[in-house]
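Excluded from the complex is one protein chain; the other protein chains are retained at their positions.
Just so it is clear, A, B and C label the chains in written order, and each chain counts residues from 1 on its own.
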């Protein structure tokens, strides 16, 4: 009856992104996603700067945190961030294009650990993010579990 | 000639906040600031939620990061964040009022370490942030150094 | 039949400390413990220095990690560390007496977050540690559950 052909990871991120008003405000584009990984892109705008007139730390963090959320939930099991850290390595300017690539360092039954690299359009690392998620066990699409 | 009576910390945060377009978008209010400490407040709006329809992790992070920036720069010496971590402890809902209180755990010549507690309107801790800044040595108001 | 009068927290830490060969090598002394908190003390010895002839970062970390373990398990439910961070704030010398005080920032059903302050004998903060634990739900003394 269903003609659903999208992979599970894509369907999870479709649902998450649809409700994710802040990722939409950031104008985050999805470049790829799969179980445990995800790559996102966005452009830094005028309304995203801090008191030094460079991108606010919250911008790189939010981009990386979205990448973490999509990568870790893309297994089909709901996962929430419990502890994250970010190093801000280089200033980010208005007009810069940021790409965040999340990869899975470890996946356990209850927790997962991810690394997210945030690069600018010159391929320079501007921020390095590490995130740990808790996996409660609830599936995104319980009706599909047989 | 100058009638300036504002404390140094206030003048630094005035200048920073004026250029801080993202803190303005967040509608951050300043409750108090001084050398090494700062308290900020904001309300969570519809455009700040993530795919779980709770506040995006980037929102609490950004509020805490602004508090870190103001508290650490309020000594009058420019300070930039080099490494930060945040634990998300409780979901934050649209309409919640968040208060971030930054305190200084350590101040060295070149680095400073800060703790920022983010509470909701019920006084519950929703996020716990730790930040390390680098102090390059440049004053905010070099013309005042004699 | 049992004459057991020790509090639960003390009994948990008694059992843990008895098997904790490394804390014994460190000559860790217990100053106090209770549900969610713990204070430990140790002296830095010659065999604990690094290539700069100050205490190896692993020493302050280990002391803080033991304090985390005891504080978080003292509720009577087994808890294991999943993510920890430490800032080394001041050099620690041979002969220094370190005191680590763990306090609970948050206790949830499955996770807990703790802060551990490591001070020297002059009351100066030498390291600041933050730890997140996972609580699997297994009690330390299952036979006591009715």
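Brief remarks follow.
Criterion: contacts are C-beta pairs under 8 Å (C-beta built on N, C-alpha and C of every residue); 3 or more make two chains touch, one makes a residue touch a chain.
What you see is a predicted model; the values in this text were computed from it and never measured.
Contact with the chain not shown here comes from a single listed residue; of C:11, C:30 or C:88, that residue is C:88. Contact residues of subunit A toward the unshown chain are 85, 87, 89, 105-106, 108, 113, 115, 125, 128, 130, 132.
Take subunit C: the residues that touch the chain left off the picture are 15-25, 46-53, 56-59, 61-63, 65-66, 69, 73, 80-88. Subunit B residues in contact with the hidden partner, per the touch definition given at the top, are 82-83, 85, 110-111, 113, 132, 134.
The working rule: only the chains that are shown with their structure count from here on.
Of all chains, the one whose mean C-alpha position sits at the greatest distance from that of subunit C is A. Subunit A and subunit C have Cα centroids lying 34 Å from one another.
The geometric centre of subunit A is 24 Å away from that of subunit B, both derived from CA atoms. Contact with two or more other chains is made by residues 85, 87 of subunit B.
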